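For this view, one protein chain was removed and the others were kept in their places.
Take a look at chain A:
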């Protein structure tokens, strides 16, 4: 009997659950052929249970829950979630301050929705190309490599969190520092955007080794 290192309590035939209320409300005729086939296939396959962080309510966002999990230390989800909530609140407060102080013309341009700011900031932080170390003939070269979507999101979130944990004054709270960084990233300024540009420059500098990549 053989095990792989990565195994799960579910049978491999089980499929990930989909918590999308809009699919439910579409009537049968409006679905395209592909979707109908997908639905029929799904009707025969068993589905895994939804994890506790997933919910169909308006307030749960997969990106935000991923970020909260990455911020979590020692399994303290309560603390991580409260920090996240406080961050979003501080972002909203800062934006509202700016909104009330700004003149009439600029009022429409100020974004007040913290979720939109969060998503946009993450998008701005994502690197397009990364470096991978490849060993050829004894020497290790840093080869520029296109990154997958998951990897980009992970790097953006990781940089945000490490930046907030290390480069701050001892007395500043995490939500304050995080909201500062997020607003800076939203406006394409700040240390994380700088880090992304540095990575892009390194990739450009090592362009000569690009042919070492075989995938």
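FYI, a residue touches a chain if its C-beta (ideal position, glycine included) is under 8 Å from a C-beta of that chain, and two chains touch if they have at least 3 such contacts; residues count from 1.
Keep in mind that, in the parts below, contacts and distances are computed from a predicted model.
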The complex's invisible chain, by UniProt name, from "Small ribosomal subunit protein uS9m", "Ribonuclease P", "Glyoxylate reductase" or "Protein transport protein SEC23": "Small ribosomal subunit protein uS9m"
Residues from chain A at the interface with the omitted partner, ascending: 1-4, 7-12, 16-19, 21, 23-24, 37, 40-50, 52-57, 59-60, 77-78, 81
